[in-house]
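Missing here is one protein chain; the remaining ones are kept as they sit in the complex.
Each chain carries a letter (A and B) given by its place in the written order, and its residues are counted from 1.
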Amino acid sequence: MSASLEKGVRVLKEVIDAPIASYFSSCVHCGLCAEACLFYTETGDPKYTPIHKLEPLRRVYEQEYTLLGRVAKWLHISKPITDAELAEWQELVYNSCTLCGRCSVVCPVGNDIVYMVRKLREGMSASGNAPEGIKGAANRTVTIGSPMGVRLPAVKAQMKHVEEDYGIPIPLDVEGAEYMVMLSSMEIINFPEYLGAIAKIMRQAGKTWTLCSTAFEATNAGMQIGNSDLAKVIVSRIVEGAERLKVKTVISPECGHAYTALRWEGANLVGRPFTFQVKHIIEVLGEFQEQGLLKTEGMETDRLTFHDPCQLARRGGVIQQQRSLMKMIAKDFVEMPDAGFMNWCCGGGGGASAIEEGEELRLEAFKRKKAQLEAVKPDRLVTACANCRIVLEEGLEHYQMDIPVIGLTETIAEHIPEKGA
Amino acid sequence: MTMNKNAKLLENLEWQGVSRRTFLKYCATLASLMALPPSAGRAMAEALAQAKRPSVIWLPFQECTGCTESITRSHSPSIEGMIFDMISLDYQETLMAAAGHQAEEALHKAMQDNMGKYVLIIDGSVATGLDGAYSCIAGRTNLEALREAAQGAAAIIALGSCAAYGGIPKAKPNPTGAVAVSDIIKDKPIVNIPGCPPIPVVITGVLAHYLTFGSLPELDKLGRPKAFYGETIHDRCYRRPFYDQGKFAKSFDDEGARKGWCLFELGCKGPVTYNACASVKWNGGASWPVEAGHGCLGCSEPDFWDAGGFYKALSMPADPLKMTAGAALAGAVAGVAITVANRAKKGAAKAAHETTTLADLEK
Partner (left out) sequence: MNEMQFLTWVRGPGLDIALSLFVLGVLWRLIEIYSLGRKKDLSAPRHKPGASGWHTIARRSVPPEGMFKTSPVSYVGGYVFHIGLAIIIFLFIPHIKLIESLVGVSWPGLPSQVVDLVTVVTLAAMIVLLADRIMKPTKRYLSGFQDWFTWTLTFLPVLTGWLAVQHLLLPYTTMLALHILTAELLLVFIPFTKLFHAFTVFGSRWFNGAVNGHKGVPV
């Protein structure tokens, strides 16, 4: 056994817990999870059945933590995990799984399959079996501070642009602000309108907010690659920044997995409860709307639909807010089939969009989104995750569908009266 | 045995006050009970009327005389008793007047005179323990007597559950080493007529069949005449509809018992007992155990005494559970042991944790 494999197995031994044991003991091989997975439904290849993607984890569980499995291992009658096998499984654990969690909500015996994929990735990454693309992203996030290599000067330049365009100052490192706003590098580079939108919204709501010079990047490639140690390094920056600035709430940007990393995994990664709250920008907007702090004028008249980011909706519990926000600004808001809780992933979540060799499969899986869109034929597609947005744009372009993709926050901000607040 | 051996059957019957009509009716009944075609009744009557009465030797072994009681005191006028008029019962300890040496002489004379032709009826099981010493007649063990008598027999009737299957003497712990006739004799046709006691008409039916056709009736794989043992008590039971409706007596004196509901829950073995009680009934068709309000004991089945208790429903455990409590404890111990081992393993894995660095992402 190579040192890396040994480390991988040891990490798996660390993370295997009672839920995993219960899940593997409950699986009856009914295959229903396949029907929930877009990589199966769009390819018809049974190897993409979610529970099958966990075979290495199941074997380690059985061999290490069951009496019969231990005996079988001792007698050398069970097949040990090999490095080659883990390498083979890379495609199943990363390329063809976006951690969308649809399988976890359909499993009739209640297996939380995505919970297990997340744990298996711990072993995969520790044994060196993570895909190059996500490794690169993790590398840049840890060393440079952002998966796309964005550094503070770039953010400052962006802030300056926005201040000029919108005429609103962008606060940086303001101690005691109510909100600390996080960004994803995708937004810094591709969607600068997000920052402007925040400025407008906060001004109207009359809330104090700030960016943080030591923690502007919300995305967490450590979590995507499935390594808690690296994820902790990344999330700790945000925790330190938020605590240094003594903010009440950290706002996770329009990014799905950043929300999961910060909102649900963060405290567990750093090993203590947070002293601040974490909210997705859509949650904050929902609150503002409810409290009457968000007032818009005018309506979009073309046909709009909303793509629910998995980590926000099904994995995050934010489902209603985006809908009432949409209704606030759209006359012709239509829902795609399966929208909301059961929405289909864009195909690029969970780090999958960073995997170059997975692109073909990703585009194949995009047929599901294509079918959903064809069912309602929207003029524009709204979402609340920069990664979804990029992946959707790629897919739409590939299938030559002329549907612009926009962010919900910026769309809302466009309807805020200029001289509001 | 007081009658003239050579007299024709019908004359004897008339002498006893049984009319020809009654006899024909009896034969027709027998034929129908044995599921023979209607014409067989007449054939049987003719054959029986003409039959030269075959010699029958009846040996009692480890038995209680219940079988003899059954056939001789069935009911009166003894229509089943007529069968004794059709045969020459040359040896039957209970019924014969002779005793001691005279009886032994009669036995051996009958065996010699009818060598190869007589019918041997055995009631009682055969003791094999201590070389058969548990049960002796005239200083000889039943085992020896059986082997000797079987040699010249044309056919053997194992009468009653003891002779057929070992019966009560064979019940655990079977101190005498009791076995069935068929366990000892392998080279003669044997018909088992189990029951404790067996139904009289079954005995006479088998004899009549033998007298009429010169052969034993069709047997099932337990050596029983299919005609009488082809169906279970349960299938022919008049209380069966209550079983199907789920109406059960829960105790012998409850409402269900008074209403005549099914006795399954009170331990009735009807579902696994093959016998004709439910259709033929007892005492001239007067009643039978289930009709009298008690479940079937399954007395005509092998080892009925050890079949888990008369008052336990068939679906209940035959024996009290002995190991389950221990097994529960063993399971808990195994669980705790593996828990300790698992905790140690997981603890060791955690202790050995080296914080992953970027370099570790490579192999």
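The definition used in the following text is that a contact is a pair of C-beta atoms (placed from the backbone, for glycine too) under 8 Å apart; a residue touches a chain by one contact, two chains touch by 3 or more.
Note that the structure is predicted; figures quoted are calculated from it, not measured.
Although one chain is not drawn, the whole complex shows that of A:2, A:25 or A:301 it is A:25 that touches it. Screening B:292, B:323 or B:351 for touch with the missing chain picks out B:323.
In the complete complex, the residue from A:154, A:172 or A:267 that touches the missing chain is A:267.
Seen across the whole complex, the unshown chain contacts subunit A at 16-23, 25-32, 34-36, 40, 44, 46-47, 49, 51-52, 65-68, 104-112, 115, 263-268, 271-274, 277-278, 314-317, 337-338, 341-342. Subunit B meets the missing chain through residues 165, 222, 232, 234-235, 243-246, 248, 264-265, 271-272, 274, 298, 301-304, 306-308, 312-319, 321-324, 326-328, 330-332, 334-336, 338-339, 342-343, 346.
Simple rule for what comes next: only the chains that are shown with their structure count from here on.
Contacts from subunit B toward subunit A in the complex involve residues 334, 338, 341-342, 345-346, 349-350, 352-358, 360-363. Listing the residues of subunit A that touch subunit B in their complex gives 2, 4, 7, 10-11, 13-14, 16, 64-67, 70, 83, 125-130, 135, 138-139, 142-143, 225, 227, 229-230.
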